[in-house]
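One chain of protein is taken out of this complex; the other chains stay put.
After this line comes chain A, so read on.
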């Protein structure tokens, strides 16, 4: 039930912000500070999510095979690999490191 509540809230919230952008008169969100905050907010959230889903285990911080996978993704990104290759590299390396028993 909790999952459905979360899904409903997310679907409604995400749709409403998309629609807001199309409906509000131009200029309403054009203040420089608002624009800069809007650009930085995803940076902060994505960085925190990347770190937590790589090093988080419940409420503890751990170093396991996922870290190796993320390092592989980072290398793929530096080499300008396509999106799917980046994700594939992370998955393959994580699986490989786990298979080695780490």
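Just a few scattered comments:
Just so it is clear, contacts are C-beta pairs under 8 Å (C-beta built on N, C-alpha and C of every residue); 3 or more make two chains touch, one makes a residue touch a chain; residues count from 1.
Everything below uses one rule, namely that contacts and distances are computed from a predicted model.
Per its UniProt entry, the chain excluded from the display bears the name "AzlC family ABC transporter permease", taken from "Acetoin dehydrogenase", "AzlC family ABC transporter permease", "Biotin carboxyl carrier protein of acetyl-CoA carboxylase" or "HTTM-like domain-containing protein". Of the residues in chain A, those that touch the hidden partner chain are 2-7, 9-11, 13-15, 17-24, 26, 28-30, 33, 35-56, 58-61, 65-66, 69-70, 73-74, 77, 82-84, 86-87, 89-98.
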